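Below you'll find the structure I mean.
Only one protein chain is missing; all other protein chains are in place.
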Amino acid sequence: MPSLADIAAALGVSAPGGEAISITGMATLAEAGPTELSFVGSDAYVSELATTRAPAILVQKRVKVPTTWTRPALVVDDADLAIATVLKLFAPPVPRPPAGIDPAARVAGSAALGEQAAIGPFVFVGERVRIGARTILHSGVYVGDDTVVGDDCELFPHVVLRERVSVGSRVVIHAGSVIGSDGFGYRWDGRRHAKIPHVGTVVIEDDVEIGSCVCIDRAKFSATRVGRGTKIDNLAQIGHNVTIGPHCIIVGQAGLAGSARLGAGVVLGGQTAVRDHITLGDGAMAAACSAVAEDVPAKAIVSGTPALPHRQSLREQAALRRLPDLVTQVRKLQEEIEALKKK
Amino acid sequence: MPSLADIAAALGVSAPGGEAISITGMATLAEAGPTELSFVGSDAYVSELATTRAPAILVQKRVKVPTTWTRPALVVDDADLAIATVLKLFAPPVPRPPAGIDPAARVAGSAALGEQAAIGPFVFVGERVRIGARTILHSGVYVGDDTVVGDDCELFPHVVLRERVSVGSRVVIHAGSVIGSDGFGYRWDGRRHAKIPHVGTVVIEDDVEIGSCVCIDRAKFSATRVGRGTKIDNLAQIGHNVTIGPHCIIVGQAGLAGSARLGAGVVLGGQTAVRDHITLGDGAMAAACSAVAEDVPAKAIVSGTPALPHRQSLREQAALRRLPDLVTQVRKLQEEIEALKKK
Partner (left out) sequence: MPSLADIAAALGVSAPGGEAISITGMATLAEAGPTELSFVGSDAYVSELATTRAPAILVQKRVKVPTTWTRPALVVDDADLAIATVLKLFAPPVPRPPAGIDPAARVAGSAALGEQAAIGPFVFVGERVRIGARTILHSGVYVGDDTVVGDDCELFPHVVLRERVSVGSRVVIHAGSVIGSDGFGYRWDGRRHAKIPHVGTVVIEDDVEIGSCVCIDRAKFSATRVGRGTKIDNLAQIGHNVTIGPHCIIVGQAGLAGSARLGAGVVLGGQTAVRDHITLGDGAMAAACSAVAEDVPAKAIVSGTPALPHRQSLREQAALRRLPDLVTQVRKLQEEIEALKKK
């Protein structure tokens, strides 16, 4: 159990008193118990200081703490980052299968496992697969023939990596995600939808994290690619031949149609849709629920269905709020003009 | 095979003749065979009585059955509820693994199983897990360390409950759902998206039912919570630290971003999105495909993207239908005014 001094040290700040207090966890001001550290990220929460049971708080530098607060307050530049740092001290270890191959796993003789790799029960590892050092495959993971997974990866239960997929190092994939299914491509041949073979693959670069029940399809040819450091939330759909740059953020239930391209650091809000063959430039952002049907320049922010530059979208929404009245106004104007014309 | 008399008894109504007819199932008027009970829930379907082969029908009280219908008609207050009651008589038992631990399951020695608990093949049960009496884990279910599942639950194939999750009694979770993955939280540290540890958990209260491929993320701290009696449809996304009250209905593919709060009895239509930190009050409803970006008061109905009070949304939609004409009208008005000004 860390003391407040330990926490201050982890944050690189000074603890103004109370160094010996034992902290058992973090909680909001309203929910904190007498051994839980809390935090004030903005002025909106200051009033809750009067009633919180927290023995100490983290405070964002800009926030003014009232003089009535006499317990220790650790002032930090970035409350969210500080919370992340403190939470690491409390994070219980994720339970993992031990290093080695579980007797109830099925690992092909031609597969190569790195040192300390941990293969759980009911895992399938196909021919010529390479699994890096210290990589963990939880119960029920499937890794198809010729797939390569780097070092220090963690694949949670039931993740499916189909054959010939390439996964970098330090990649985390949460339970139930499927990487490398065929892309959705057919061509009507006069009698039926003829399947277009998808002979390509999927490349997941280093430091990517992928949520639960995410689908990333293999390419028609070449590769569907997720750039290093990109983070993908649950239930997202990444179509065949999509290219995602480094450090993108793709929020839950977003969908990218075939051959869409995201530059570096692109952010897609939840439930966003991106049309096939569309490009979003570096640092572009699409607000939640937007439908991106045209290319978006670097650093631009778009929103709406169809997605427009965010400012235009806001103007149209504001005008739309006035539209019912506008219909009435125009009708009145017509009457007045009729009256004027009769004069 | 129940007789019409058995069905009438189950419904607590009188069967006006035909008590001995054997009924083999239920079907719509158009599809019913000569041994299938059908139903008329509204006047819209009365015309189909002329041609149906059903030997008897359930009829909503308000519906006027024509005098030409001479077969038995069971009059009920609520046709939908009556159908549910009758269907129970025909429901074939769901096949389940037998009580005990399948030899192909992997159950930690420190796990505690209630009486008559049934653990299917390829199931993983971690350290210190507690499984209640009569709870059924179908093939391939994963239950992480320290997770607790109550009595009389049923987890369908491949459900994943990560570590330290708490599930009440009489909870049903359909195949492929994932409870307790890390929430989607990162903080840009200048070089990369630094992961915010999610040390919290998920609490699923009693009598909850969760569809297939649903994702419910664990909290940053404290718990993501689903209130008792709430029902969640397939492919829904429940973000970290979301709080869902009792008896809510969340329809397929809806998504709730982090720290959203639903009161009691809230209804979210299919594909609805709820922004992070937004609250919907008790009994509030969001229509299908709406994007809720502001708090919704109790009992209010909202719709649209962004979601507005439903009446306002309807007015705007009606006005929008007239907008192309309005543009033309305004152009004409401008011309007429120009003409008037010249006079």
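Note that the chains are named A and B in the order they appear, and that numbering of residues resets to 1 at the start of each chain.
Everything below uses one rule, namely that a contact is a pair of C-beta atoms (placed from the backbone, for glycine too) under 8 Å apart; a residue touches a chain by one contact, two chains touch by 3 or more.
Keep in mind that what you see is a predicted model, and the values were worked out from it rather than measured.
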Report summary line: Full-complex touch with the removed chain, picking from B:Asp43, B:Asp78 or B:Asp189, is B:Asp78
Query raised in the report: If the hidden chain were put back, which of B:Val13, B:Ala194 or B:Val330 would touch it?
Result: B:Val330
Query raised in the report: In the complete assembly, which of A:Pro97, A:Gly144, A:Gly229 or A:Gly245 touches the absent chain?
Result: A:Gly144
Query raised in the report: In the full complex, which residues of subunit A touch the absent chain?
Result: 104, 106, 122, 124, 126-127, 140, 142, 144-145, 158, 160, 162-164, 176, 178, 181-182, 184-187, 189, 192-199, 213, 215, 217, 220-222, 235, 237, 239, 253, 255, 257, 271, 273, 275, 291, 305-306, 315-316, 318-320, 322-323, 326, 329-330, 333, 336-337, 340
Report task. Touching the hidden chain in the full complex, which residues of subunit B are there? Just list them. Result -> 25-28, 31, 78, 80-81, 83-84, 87-88, 90-92, 94-95, 104, 120-122, 138-140, 156-158, 174-176, 207, 209, 211-213, 229, 231, 233-235, 247, 249, 251-253, 270-271, 288-289, 304-305, 317, 320-321, 323-324, 326-327, 330, 333-334, 337, 340-341
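One rule holds for everything that comes next: only the chains that are shown with their structure count from here on.
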**Report entry** subunit A and subunit B, separation of their C-alpha mean positions in angstrom
**Finding:** 25
